[in-house]
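Note that this complex is displayed minus one protein chain, with the remaining chains in position.
We call the chains A, B and C, going by the order they appear; numbering starts again at 1 in every chain.
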Amino acid sequence: MPVKLTLEMVIFAALAGAAALAAVGVVAFRNATRSALCLVFNFFVLGFLYFSLQVEMLGITQVVVYTGAIMVLFIFVIMLLNLGSSHLLAEKFDGKKPVGIFFGIALAVLLSSQIVPMFARTESKPLVYPLGDSKVVGQTLFTSYVFPFEAVSFLLLVGIVGSILLAKRRMS
Amino acid sequence: MNGVPLSAYLGLSMFMFSTGVIGVIIRRNPIVIFMCIELMLNAVNLAFLSFARYKFATAEGSLESAMGGPMFVIFVMAVAAAEVAVGLGIIMAIFRLRENIDVDELNLLKG
Amino acid sequence: MQDVLAAFGRAILLILPIFGPVPVIIWWERRLLSWMQDRIGPNRTGNITFSRNSRMIPSFLKGKKIKLFGLLQSIADGIKLFLKEDIMPSKTDKLLFIVAPFIALFVSFTLGATVPFSGDLRFTPVADVNIGLLYVLAISSLGAYGLVLAGYSSNNKYSLIGGLRASAQLISYELAMGVSLASIVMMSGSLKLTDIVNQQQNTPLYNLNFAPFTLIANWNILSPMGFVSGIVFFICMLAETNRPPFDLPEAENELVAGYHTEYSTKRWALFMMAEYMAMFVFSMIWFTIFMGGYHLLPVRSEFLDGIEQKVGFLLGPLTMMLKGAFGLSVYIWVRATFPRLRYDQLMNLGWKFLLPLSVGNLMITASWIFANRVYGNAVGWGVVCIGYAILGIVWLRTRRKKQDEKQFGSRSIDMVVSSVRFSSPEIAAVADATEGL
Partner (left out) sequence: MVQGNGLIWWTIGLPVIGAILQALLGRQLQGSSAGKRLLGFLAVLPIVFAFGIGASITQSLDPKSAAVVTSIPWIDLFGLNIPFELRIDTLSMTMVLIITGIGSLIHLYATGYMAEEPEYSRFFSYLNLFIAAMLMLVLGNNLLLLFFGWEGVGLCSYLLIGFWYKDLANAKAANKAFIVNRIGDWGLTLGLLMIASLMFLVKGAVPAGEERLLSYDIILPALPKVFAANPEYATIIGILLFIGACGKSAQFPLYIWLPDAMAGPTPVSALIHAATMVTSGVVLLNRMHVVYESSAVASMVVCCVGAFTALFAAVIAFGQTDIKKVLAYSTVSQLGFMFVACGAGAYWVGMYHVTTHAFFKALLFLGSGAVIHAMAHEQDMRHYGKLSKRIPITFMTMVIGWFAIAGVPGLSGFYSKEAVLGAALANQGLGTEAIQVSVISGWVCLFVALLTAFYMSRMMFLTFFGKEERWRSIEPAGNDHSDDDAHHSLDKNHEPHEVPFSMWSPLIVLAVLSAIGGYMMHKGEAFEHWLAASSSAPGSVANLHPEEIPLVTLSIAAAVSGLLLGALFYFKGLPAKEGWDLTKWAMFRRRAAEQFGYDAMLVDSAVEGGRSLAAGLDDTVDHGLFSGAGIGAGETAQRLGQMLRMAQSGAVRLYALVMLTGVLALIAWVIVVIQGGSK
């Protein structure tokens, strides 16, 4: 094993283990609120993993967008439904579960067959470019990627209009 | 983190993605399915960033190529935000209409 | 070893200035509030009168009185709370019930991690990172989790509604807060908090390089864009910390005590500590962003600079504490002055007033920067005047329209909250309960 047990490796292992556990928790918890909390935790840890990759800008954006906005919305909706009728969210067993688990594991195995051999030939290279610098991110976003940026902004606009429309039908 | 190999990040990404896939199939609560999709998206984001960090941001790559990863992550985040806003709105609308959100019973679109 | 020590030091630096003042803050709130309401407030606790004739007392203390003006009240309350029986309702979600206050506390602590206490980098609690402002936004958005989880795990309708309100309120005010900060970021060109502070102190007022202006520092609050941003940020800050007049998650007369109805003893104390710490940190953040941070006065003179050079490491933290205290006083002052908003008013204020205002302000800032760089100072300020004129006209027009259709307009935006229509009879009671949303 060329991978040495450095402090960094230990920290990474801790973060990654936490993230993996949280990911399992998302799927395994029967209670949707707990699933959501696991996901929040997972995303929060992912933010730290992004920090470890030296993309600080995205790490903090991850926390702002996912933990701060998206997951709050999720929890809000879950609790709203829970408030409405809590019995609805109970899970029932059916035959797709074992099949799904089997296939999921198969997928993991397939992908691992590509990843595991990579452990053997690890050579670390120094990071040359500052990916996490907000200036660099901004400049790239508004020059090379300005068209996708505009497209995504348009998509967000459509999303806003759509959600307002969905919510507004009640008014009429 | 020079001590951590790329494969470690990819392994985590792979694990999260597979977990998400399993979750999408075995869960019946559409909100949880949604969350599993978010999990998969984030797994992919992690893969994007680790590739950008390990493959492109090194001396062999260029800033232009390396920024592809973070850019895609930003776009994925934005798309995810829009998706969640609309998706949760739809779930709420379905709930208002049918008092039920079990995906297995939401099969009005069958042929 | 050095690193570990440094990290330890930083942890103390993070906790001490924020956690230390909490009892004083609580005391100060109660005192100030009672003065404003023409009452006396807690003024007894800690007053010691030594016996005249006990042998235990040293002679110079005999018959003396020590007045602490009730300063120990908070300590006494704390001791009481930690000694009371710990009650946890039976049907709670145990794990979340326990975790929730800690999340709230965690957020309040970490919020201050990037606030610079001095120009000296050693006095920034954790690190003066490049993305300091984003960090503040990120952490403050986590604040709702503590409240939401508390509300959810209590298994109590009132608590749940309190938690729901907290999350909806967070989503509503987060946006305006971020956008108002964006114009500050554009003006200073950096997300780093020390950069923002230095940019405020080192540029002459309005970037005008002649006589009276060069003497005054360009604190953001002094420029029109910064002023508007500051106001918006301040209001959002009140909402984010769930303080009056935005304390709907714990509105006593509607929801018993909102999200912490079922909490008591030390868990409740944790919530309170979290709230007061958040207030204090947010005050300091506000002053950092808008009023020159660790600089005492908006004056640019070599004399003051010289003083700061010499005793800056002391003056900076002192200034920050002073400013934090001042901000707290304003918090309390607002609490004593404004009645609590109704829920739809809260939503309307956030979505229909603050967000458009801050977006308009952002646009004006952008045009100002552009015009200033391309056409010079005069044109730049002309653009600003025109921009605010347009903003004002638009606001007046929409307001007039709104008055015409007041009946309809007030409920159109709180869809996020009450988008569930309860129709089945068994949950009609719940519907009644949520009517207040």
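Here is the rule we use: a contact is a pair of C-beta atoms (placed from the backbone, for glycine too) under 8 Å apart; a residue touches a chain by one contact, two chains touch by 3 or more.
These numbers come from a predicted model, not from an experiment.
The shown chains contacted by the absent chain are A, B, with contact judged over the whole complex.
Not every partner is drawn; the one left out touches subunit B at residues 21, 24-26, 28, 33, 103-104, 106-111. For subunit A, the list of residues touching the undisplayed chain reads 96, 99-100, 103-104, 106-107, 110-111, 113-114, 117.
Heads up, the rule we're going with is that only the chains that are shown with their structure count from here on.
Subunit B and subunit C have Cα centroids separated by 33 Å.
Contact with two or more other chains is made by residues 419-421, 424 of subunit C.
Contact of a single residue of subunit A with at least two other chains is seen at positions 57, 61, 69, 73, 80-81, 84-85, 132, 167, 170. Considering their complex, residues 1-12, 14-23, 25-29, 31-32, 34-36, 38-39, 42, 45-46, 49-50, 52-54, 57-64, 66-67, 69-71, 73-75, 77-86, 88-93, 95-96, 99-102, 104 of subunit B touch subunit A. Note for the complex: subunit C touches subunit A at residues 93, 96, 129-131, 134-135, 137-139, 141-142, 144-145, 148-149, 151-152, 157, 160-161, 163-164, 167-168, 170-171, 174, 178, 191, 411-412, 415-416, 419-422, 424, 427, 430, 434. Within the complex formed with subunit B, the subunit A residues making contact are 3-4, 6-9, 11-12, 16, 19-20, 23-24, 26-27, 32, 35-36, 39, 42-43, 46, 49-50, 52-55, 57-58, 61-62, 65-66, 69-70, 73-74, 77-78, 80-81, 84-85, 88-89, 91-92, 94, 96-97, 99-101, 103-105, 107-108, 111-112, 115-116, 118-119, 122, 124-129, 131-132, 136-137, 140-141, 144-145, 148-149, 152-153, 155-156, 158-160, 162-163, 166-167, 169-170.
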